[in-house]
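Below, a portion of the complex is reproduced, with chain positions unchanged.
Naming follows writing order (A, B and C), and every chain is counted from residue 1.
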Amino acid sequence: MINFLKKLIYFFYREYKLYLSGFHSVLTMITFFFVAIFTFIFSIGPKDEILSLLGVGIMWTLFLLSSTLSLRKYYQEDFENGNLVLLHLRGFSYELICILKTISHFIFVQIPFLIFLPIACILLSISIDKVYYIIISFFLGSIILSCLGSISSSMNLLNNRNYLIGSVIVIVFSIPVIIFSVGLIGQYDNFNSLINILFGILLITFAINPWASGACLKLAIENN
Amino acid sequence: MLLLQNISLKRSNIEIFNDINLSLSKGKIISLKGKNGSGKTSLIKIMLNLLEPTFGTIYWKGKNIKKNLYSFYDQVTYVPDKTTSLKNLTVEENIKIWKKISLSDIGNSQITNILKTLKLENYIYKKVNSLSLGETKKLELLRLIIENRKFWILDEPFTNLDTESINIMEQTFDDHRKNDGCIFFSTHQRTEIGITDEIIL
Amino acid sequence: MKFLVNPNRFNSLTDLILKPLMLLSISLMVIGLIFAFFLSPDDYQQGSTVRIMYIHVPSAWLALMTYFIMSLYSIAALAFRIPFGFIVNTAVAPIGAIFTLICIITGSLWGKPMWGTWWVWDARLTSVAILFIIYLIIILINFSFENRLVREKIVAIFVLVGSVNLPIIKFSVDWWNTLHQTASISKLSSPNIDTAMLTPLIIMTLAFIFIGILIAILRIKTEIYIRKQST
């Protein structure tokens, strides 16, 4: 049991090395986030009312973008250089790999964003009392995105014209998530019931993810 | 210990091989030879349950391998034919990651020693993608020592190595066999180690 | 003035002045802080928040000055092939970034009581934010690219391109009508500010300048050392 926990920790250590070969990578990601916000503001103009209207949308888009951008780190690299197989041989079942990869994607890609979310809120003139709601909904939403990203990038490994649409399907699937989370911000009255729905989606994707992605990984490795 | 029974394989509807029987047990070195495309790599993958054979079963300690997959994996080190080291990390980081993930209790001094015999000691802080092909292969083979398991399953372990390193590897193989280990490897090269069995596909 | 472009001269001269400079800057800082917090009056409008100014304004000036120096050295490095320019660029960028960050943070802290918000997209604030991002990117480039020659060139070019931002920061308050204070102190002929406030401001500015120079010297020395090691 202790061995198993150790292994998990070392898995995350490995992922850390892969995602962030140091502090400057984190910094780059965050810079990217802010530069993108700037770009939005330059292109739509700095009017407070409009900004606070669009703010949530902007942040969601950036979240979606960053998780799409990092999809290659998900399985692709480890698949291509055979590390997925080696990890499997070291006792990580495919499902476990998927769960761990999802968690590390969340930690190493989404968390840095979540930390700087309040500053982004200030820049986008979102009033401070909303920030609490925003953070909760983004927290849930980003886990969902991580799960969906896992499914899509494992599907892409199958490298078969039929599955080409893997990544696309998943982006499309994130639409309802976004609708809910965006909608959530306007409606603080029934925030709780909406957050429950989001939480429901989270549970479903989280449950499906290891199963679906694991199957894809297995198939991909067989065909390789 | 590991028993392959009546294994056959078709890939994209072409029959690759048929009715292979073999068994691995401690103290044996088995070499696998065959032409290009004769299915050596595929056989090794089947053996590791990474590829489903069209027909046949594999037993580990008398039971179907699928029943106790991880107890089998726990005894095996597999070195594939392609480079698996992480290219953007240094040699040291690669070793460290690998040591940790396989929960190896091998000491640092021992690793330094092996790095020295393999003449890799000057490259520990270099990134893997600036190593020469042979040096990368040596780094791959280092996993055999780091993981410290009984069964070694290797796919073309000698490619890109110079004669000197091949000799070192052969010495290592011999030592491993004497320590009750088992080695199964595919190769195109003629080697002079104490091969106890040769399978030709 | 050879020490401004020649690493060896730079090293030998700065060895001499390092200790006095250290003493000077620390004492100036202490005196300045005492003045700023105890010996200067409250503003009749702003109350004691005005004391933020004694940090805000010097750090803003230094942020700009650092970038200006980097631009000069980039020109020197690219056009006149003076490698010392690259050294200065690498060494000084983080200092500028810190000063910019201080300026932005103090500015926002000041903005909350004064303007009622931490941040507005007014021309000066935006351009300073861009300055900060430029600094950040320069630092990141220095970290990310392994090949030193490439890295230096990219940084120098980037610094030069980014220097269009400097006049924008400086004159944004005049060109566009903004929330931010227009230049009131820097009008050298007739600064329209009370001397009781001007004194601590000047002392703090000097302290910031000397501390900036001090850190810059230390960083440049290390950078020279690193480069000597690697060749």
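Assume a contact is a pair of C-beta atoms (placed from the backbone, for glycine too) under 8 Å apart; a residue touches a chain by one contact, two chains touch by 3 or more.
Model, not experiment: these values are computed from the prediction.
Displayed chains are single representatives of each kind; full-complex composition is A x2, B x2, C x1.
Note that only the chains that are shown with their structure count from here on.
Annotation: 37 Å between the Cα-based centres of chain A and chain C.
Taking the mean of the C-alpha atoms as each chain's centre, chain B and chain C sit 58 Å apart. Annotation for chain A: no residues touch two or more other chains. Listed for chain C are no residues, as none touches two or more other chains. Those residues of chain B that touch chain A in the shared complex are 48, 50-52, 70, 73-74, 76, 78, 80, 82-89, 93, 97, 100-103. Chain C contributes residues 108, 117-121, 126, 129-130, 133, 136-137, 139-140, 143-144 to its touches with chain A in the complex. Across the interface of their complex, chain C is touched by residues 22, 24, 27-28, 31, 34-35, 38, 41, 46, 48, 51, 122-123, 125 of chain A.
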